[in-house]
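Before I ask anything, let me first share the structure, which is written out below as C-alpha cells.
Of the protein chains in this complex, all but one are displayed in their positions.
Naming follows writing order (A and B), and every chain is counted from residue 1.
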Amino acid sequence: MLLEVRDLKKVFHVGLFKRKEILAVDKVSFNADSGKFLSLVGESGSGKTTTAKMILRLLPPTSGSVIFKGRDVWSCKKIDELRWYWKQVHAIFQDPYASYNPLHKIDRILYQVFDLMEHSGSDKEKMVKEALREVGLRPEEVLGKYPHELSGGQRQRIMVARCYLLEPKLILADEPISMIDASTRASVLKLFSMLREEHDTSVIFITHDLGLAYYVSDEILIMYKGLIVEKGSPDEVLDHPKDSYTKRLTEDIPLLYRKWTGF
Amino acid sequence: MVVPPILKDLFRIKKLDVSLGVIVGLLLISIFGSILYRVNPLAISGPPEQPPSKDFPLGTDSWGRDLLALLLAGIRNSLYIGVTAALISLSIGVITGVISGFKGGVTDSSLMLITDVVLVSPSILIMMLVAAYLKERNPIFVSLIIGVTSWPWVARAMRSQIMSLKSRDFMYMSRMAGLSDMKIIIEDLLPNMASYTFMAFVLLMSGGMIAEAGLSMIGLGVTKGLSLGIILYWAQILESVRRGMWWWFGPPGACLVALAASLLLMSTALDEYFSPRLKGG
Partner (left out) sequence: MSILALLEAKGVKAYYSVRRGYVQAVDNVDLVINKGTTLGLAGESGCGKSTLVNTLMMNVKPPLHLIEGTIILDSKVISDMGMSILKKNIWGVIVSLVPQSALNALMPTKSIEGFVRDVIGHHMSVSDSEIMSMAKKRFEELNLPVEALSMYPHELSGGMKQRSVIAISTLLNPKLLIVDEPTSALDVSTQKQVLRMLIDLRKTGITESMVFVTHDIAVLKQIADRITIMYAGKIVESAPTDNMLYDPKHPYTYSLINAVVTPEPEVRKRGLTSIPGEPPNLLDPPKGCRFHPRCLKAMDICKSIEPNLLERWGNHLVACHLFPSNS
C-alpha cells in the first residue's frame, strides 16, 4: 500500500483566551495504491483541503497518522527525510495565480525541485525544457517570463511540468482544473493520465465536482463536515449511494442528459 | 552600467519622477547652496525686516538674519530629522510586525496589545510632554520622540502582509521543494515586503517632517537648532503674517509643503506600481 491515512484529525483553535474549537477533520482514514486515481469529494467546509495539507506534511494533524511506503510521515523531522518525502509526494493547487511568487520568473518553480533529486547540474536545462514540452508548452514561450505574463492554463501546465521533473509516486491535486477555461480543462486532465501511464503515479483529486470525480477516478470518497461518509467505485457511489448526504448530492447535481424530476 | 529593469520601469512613472525631482532638487540646493552661499544663517547680516533684494535674495528676519541662509540650513535639518524619525519608526514597526505575523499565537496577541496601546495614545500630547520635560533637545532626541510614537500602523501593516503571505500557495510550493526556513524568508517573503517597506518609509518621512514642524511651531522643537519648522515658529511669534512679511513665512512654508507633498506623491506612485504586481497581474 502506497499511502495509508489513519484516523487523521484536525482541530483549529480560535481566539487568545476564549478558545473556540473548530473540528475541521474528524478521524479520516483511507488508503491509496500505486497507479490509482482517487477522488476526495466535498463541498467547501467539508475538510478536504485540510486533509490534503496534512497528507502533504504542510499542516500538522491534531492526531492520527500518515504512512507513506511504511514510514510515518510526521515523525520525519530532518531535512533530508522531508526531501525524500516531497520528491515522491507532491501537489498541484487550485489557484494558478497564488501558486507562484509574483516577483520571481516561472523558471524558479521548475528549477527549485532539483534540490529534491540527486542531480548533477549539467542537464538541468534540458530536463526542464523536455518537461515543458511534455505538458504541451513551448519552452521559448514560457521560460524567462513572470507569472502575470502567462495565462491560468499555462501556469497550471507548468505545475504539472514540475511534477514531470520529479516523477512522484503520488500527487495531490486540489481542484486542478476549476480555475482554468472549460475549453482547455480536458487537455490538462490528460496530463495526469500520462503521468500514470509513464510512471505509475497515483493521484488524489480533491474536488467539489462529482462529475469530474466520476469521470476520472477508480475510487470516490465523499467528505461531509470532516468525515468520510461514502466510499466506493464511481458507479457504486452514484447508482447505489448509502449515505443520505451522498443521495442528496447525486439528486441535486444538474445533469446534461436527464432532467430533474418534479421540476 | 546595467540598470536593473525595475528601476527603469519606475522612472517611467511621471509622478515618481516629479516627486523625486522635487525632493532631490531641494536637497541638492540646500547642500550646495550652503557651500556657494557662504552666509552664517544665525549671524546678524543686515538690517532687520528687509524684503528680498539684490543683497538679500530672500530678505531678512526681525533680527537681521539672512533668510536664504536660514532656508538652506532649515531644509537640510528638516530632511535629516525626517529621515531619522522614519528609520526609528520603521525599525520598531517592521520588527514588531514581522515577529508578530510569523510567530502567531500568544506572541502575536501580546505584541498587538502593546501596539494598540501605543496606537490609541495621544501621540501629540506625549510628544509635547516629553519635549517640554527635556530642557535640552538635540535632533536625535526629537527624532526619537517622533519615531517612538508613530510606528504602530507600520507594525500592523507588516503583520498583515506576513500573515497573508504565509498562507499563499507559493509558500507551500517552496516548502515542498525542500527549501530551508531561512531561504524561504529571504527568497519568498522579504522581496514581497520590500516594496511595502519602502513605501512605509516614504510615508513615515513625510509624517516625521510635519510632526517636527508641528513641535517646533509650539516651541518644542530642537533647542538652539534650525529647521523649517523653527523658522516658521519665529515667523509666527513675530507676527510676520499680520505684518505682511511674506518673504519670511512664505518660502519655508512652501518648501515644507513641497517636501511633504512630494513624499506622499512618491508613495502613491510606488503603490500604483507595486500593487498590481503583488496581486499577480
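Operating definition for what follows: a residue touches a chain if its C-beta (ideal position, glycine included) is under 8 Å from a C-beta of that chain, and two chains touch if they have at least 3 such contacts.
Not measured: the values here are computed from a predicted model.
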item	value
Which displayed chains the hidden chain touches across the whole complex	A
Touch with the omitted chain, as defined above, among A:Val66, A:Ala98, A:Leu210 or A:Met223	A:Leu210
Residues from chain A at the interface with the omitted partner, ascending	43-44, 151, 153, 181-187, 189-190, 208-215, 234, 238, 248-250, 252-260, 263
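Convention: only the chains that are shown with their structure count from here on.
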item	value
Chain A-chain B separation of Cα centroids, rounded to whole Å	48
List of chain B residues in touch with chain A within their complex	106, 109, 168-170, 172-180, 187-188, 191-192, 276-281
Residues of chain A that touch chain B when the two form their complex	16, 53, 56, 58, 79, 82-83, 86, 90-91, 93-95, 97-104, 109, 112-113, 115-116, 146-149
